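Missing here: one protein chain of the complex. Every other protein chain is in place.
Each chain carries a letter (A and B) given by its place in the written order, and its residues are counted from 1.
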Amino acid sequence: MAERILDVKNLKINFHTYAGDVKAIRDVSFHLNKGETLAIVGESGSGKSVTTKSIMGLLASNAEVVGGSIMFQGQDLLKKSDKEMQKIRGKDIAMIFQDPMTSLDPTMKIGRQIAEPLMVHKNMDKKKAMAQALEILKLVGITNAEKRFNNYPHQFSGGQRQRIVIAIALVCYPEILIADEPTTALDVTIQAQILNLMKELQEKIETSIIFITHDLGVVAGMADRVAVMYAGQIVEYGTVDEIFYNPKHPYTWGLLNSMPTLSSTKLEAIPGTPPDLLDPPKGDPFAARNPYAMQIDAQKQPPFFKVSNTHYAATWLLHPDAPQIEPPAEIIRRAKIWREIQEQEEVAKNRRAEAMKHADVE
Amino acid sequence: MPEKRKKLLEVKHLKQYFGVGKPSMVKAVDDVSFHIFEGETFGLVGESGSGKTTTGRSVIHLYEPTDGQILFDGKDVSKLTSRKDHLEFCREMQMIFQDPYASLNPRMTVEDIIAEGLDIHGLAKNKEERRAKVEELLETVGLNKDHASRYPHEFSGGQRQRIGIARALAVEPRFIIADEPISALDVSIQAQVVNLLKELQEEKGLTYLFIAHDLSMVKYISDRIGVMHYGRLLEVGPADDVYNKPLHDYTASLISAVPEPDPEFERNRKQKEYDASIEDDKKGKPRKLHEITPGHYVRCSEDEIAMYQAKAASYEK
């Protein structure tokens, strides 16, 4: 059984604005297992950034947490004061953001910026901290690290800056790394390099990653488990194979349908826009854009229905009495791949069982 | 593909240099030539710094080209001398911009934004006609009539892009340059805008120059594609050919870096490394676009043609 290192339960967050309260996060629960990468996918306004900011205690001043808990190392992070959170940020939980241009202090040498968390959190003396910072600078793939240690951020390219940002985040070997769209602003070749780097470092540093993005291609390459967010709620979550090959929620179908692949011939866009969270709809928030919506979707919010031990989806379509509907062509195509994967697993399981039997006999 | 199609846009040896004469001179666009057939979508891809946006802006005269020739429907529009020429040009060619948050004047209502083109070119005789045209355009792009009196900040990114499209359509252009129109949008909204552009192309017989760095989307919408790097056009050809049978190493490395929403594929994907030094000019061996297979061009020197032809042939096996 995987070890849970972060457990978010029933999180509810409102934002106070001039027009009223925006219910940005409406009962969100998820967990992060040790050593894995959890991807949170959603459009802008779905609440994915707000969720991670609440983990770090970095919410805006007009945000109010109206319910829920975030358990980390046996304590509720929501109940901690800012001073207590300062000890955790950068040391146990680190965060990297989207824009490498503004994530670094332009007036401080980067070597110093990398060493700073060590000096602050681990009380290391300057010499030792600088030495360790240099090591991690090499680890993130900056060539000529000794010389570049004393450069300023503007002397690096966008991709290199993002590497430095990653170095700063990982220098204290945090338990959790939250990456909020870290490659969205980068060119595709640089993105590929950074993502590879993150995967390598994850193993070396043994950190668990929460990866926020709207790019399903990146999710497919990085994630072990995926949570799909819509209108302030999680609508489906499961392992990466389950979500990509056996999705059950119409929104997930819509997302997969609307992403071009190198072999796409037709893109089905999801019509309309996400609901205004100033006045969230009563039932299923996706009902207005859901071609498979049923009467009940406008009345009651669907609970999570179990698809497997690791896969849950909040859609009335999974109710035992719900009619069987035919998903879009793209989803049917993926379902075929799912069946193949299942068969292969069956075969592998049988082989293992056979091997065990022989081992017993011997 | 029919051979004798009409070329709506011809760009010949376009050069856009910034800071000419100074040591800091940047050759943003360095001798780029391509043509676009009427009714097709030409996708121009490249990473940041490749010069694709500058190319688009030079064609539409937002930057005055340093050198080169631009022919639109046979007419030379490389230099627009009189105001009359300029106005005529604006009615033929329009642009859609990248940033939905900066492409609409925050102080103007949606109606005024869309009607600006109508006002400049005198396309509406009175207020009622103006309003009617604006409402028609709003409906064409999938928005409501009552959105006309609202302000840009009340709309989402996707909706703003559609307002920008309506604005460009108001003057009834034949050719639209779409400069990264979906890069700043959410994935599910990107499909909406792209599908809208495709519909409009069919309905109104538009020709597009689609500039983007998202390769999958460019391939989906384009008939032909050009790949740019460091201000040069490295490869041009039909979309399928360029993607499935790339000739230039840069194109191949770019394609290999694109993540697919398919975990099995991702587990096996290997990014191809690219050494940019192969683009460097070799003394005495100038490089230009040569046709390797019908319609499929690669930037190379005379002695490299054979190598590329062999590469193309190897795909056929």
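A few points about this structure:
As a working rule, a residue touches a chain if its C-beta (ideal position, glycine included) is under 8 Å from a C-beta of that chain, and two chains touch if they have at least 3 such contacts.
The definition used in the following text is that contacts and distances are computed from a predicted model.
Not shown: a single chain whose UniProt protein name, out of "Phosphoenolpyruvate-protein phosphotransferase", "ABC transporter permease", "Pyruvate synthase subunit porC" or "Selenide, water dikinase", is "ABC transporter permease". Contact with the omitted chain, checked across B:8, B:45 or B:171, is made by B:171. The hidden chain makes contact, of the residues A:35, A:158 or A:271, with A:271.
In the complete complex, the hidden chain is touched by one of A:115, A:294 or A:331, namely A:294.
In the full complex, subunit A makes contact with the omitted chain through residues 17-19, 62, 271-276, 278-279, 281, 287-290, 292-300, 303-306, 312, 316, 319-323. Not every partner is drawn; the one left out touches subunit B at residues 57, 60, 62, 83, 86-87, 89-91, 93-95, 97-99, 102-108, 113, 116-117, 120-121, 142-144, 147, 149-151, 153-155, 159, 164, 167, 171.
The definition used in the following text is that only the chains that are shown with their structure count from here on.
With each centre defined as the average position of its C-alpha atoms, the distance from subunit A to subunit B rounds to 33 Å.
Looking at the complex, you find that subunit A touches subunit B at residues 43-45, 158, 187-193, 195-196, 214-221, 240-241, 244-245, 254-256, 258-262, 264, 267-271, 273, 337, 341.
On the subunit B side of its complex with subunit A, the touching residues are 47-48, 156-159, 186-192, 194-195, 213-217, 219-220, 243, 253-255, 257-266, 269, 271, 274.
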